[in-house]
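What you see is the complex with one protein chain gone and the rest in place.
Take a look at chain A:
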Amino acid sequence: MASLRCFLRSGKSAVSVVLRREFSKTSPVAVQVNVRDALNQAMDEELERDERVFLLGEEVAQYDGAYKVSRGLWKKYGDKRIIDTPITEMGFAGIAVGAAFAGLRPICEFMTWNFSMQAIDQVINSAAKTYYMSAGAQPVPIVFRGPNGSSAGVAAQHSQCFAAWYGHCPGLKVVSPWNSEDARGLLKASIRDDNPVVFLENELMYGVPFELSEEVMHKDFVVPIGKAKVERQGTHITLVSHSRCVGFCLDAAAFLAKEGVECEVVNLRTIRPLDVDTIEASVIKTGHLVTVEGGWPQYGVGAEICARIMEGPAFNYLDAPAVRVTGVDIPMPYAKILEDHSVPQIKDIIFSVKKVLNM
């Protein structure tokens, strides 16, 4: 365990070691960018690129953003394009969708996705379904973004993961970035997409730095929506995850590697449309599957992945039933010890892998 904790702390330097090997091949200038700054830069670049893009939400302008994701943008672009709203989610989400109807490209921030429940009707009934209901007459180019899932000590009403809820609905694209490259590329792709996108960030990832290559830092760098990424090659078992849990999976994989188990880690990047092909190809290769998510188990992302694997060709390659690692099926408690035991930890992933591999 101690070695594990040690590894975690050095996690980021381990990552940069991996990347440094690549640098000698490509041209220099790689930068350390944390997820917050990656999001900020992505928005800045897209605001500059397209006049129709604007940001609205609570505290996004003069406060520089509740989590400082929009720092400096109001100063640069002014009142017209960075708009502070009153605390009226249903109203301003509806206004954002209406603006998208009429030709603008709004970014609507929810301070956390928990508050989106106040506005969920606008997201689903006004945004997601309109292109279909109008038989293609009315597109809705809007991005809803904000931090999703558990944070630290914010308790039950502020800790829910909405990936499954929004991932359920046709007409929406739902993305869930893990690192800075994901955050940057997916946000740019989302803003440029002509469809409603639910962009699920993670507050605990905002401060985590990653090294970004020059290619990633290019103004037109986008990560395609609907494509998962294999973050780590492996042969014995497939770990599928999204958002912060991808990091845990990589940590678990590093640990398990010392025991001779090579895990393939798939970063979903997009919840909907789900990249089943990448998952299937990996499962066909490894024969074993564990899904990892922060949300509740029932009717969740993992449940969907397992169902798809059952229904598809990969089933015949499974050597053991697919299994899910999830948050505990309770509202999030406050006390640290309770909270720590309500979310999946690296040890839970390692345990599940060993169980599936019958170790």
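Heads up, the rule we're going with is that a residue touches a chain if its C-beta (ideal position, glycine included) is under 8 Å from a C-beta of that chain, and two chains touch if they have at least 3 such contacts; residues count from 1.
Criterion: contacts and distances are computed from a predicted model.
Chemist: Of the options "Coatomer subunit zeta", "Metaxin", "Pyruvate dehydrogenase E1 component subunit alpha" or "Vacuolar protein sorting-associated protein 51 homolog", which is the UniProt protein name for the chain that has been left out of view?
Modeler: Listed in its UniProt record, the absent chain's protein name reads "Pyruvate dehydrogenase E1 component subunit alpha".
Chemist: Touching the absent chain in the whole complex: find that residue among A:Ala93, A:Val216 or A:Ile237.
Modeler: Answering carefully, the residue with contact to the hidden chain is A:Ala93.
Chemist: Out of A:Thr85, A:Asn202, A:Thr291 or A:Thr326, point to the residue that touches the absent chain in the complete complex.
Modeler: A:Thr85
Chemist: Just to verify: which one of A:Glu215, A:Glu259 or A:Glu311 makes contact with the chain not shown?
Modeler: A:Glu311
Chemist: When the complex is taken as a whole, what residues of chain A touch the one chain not shown?
Modeler: Touch with the absent chain occurs at residues 54, 80, 83, 85-86, 88, 90-104, 121-122, 125-126, 131-141, 170-171, 173, 194-195, 273, 311-312.
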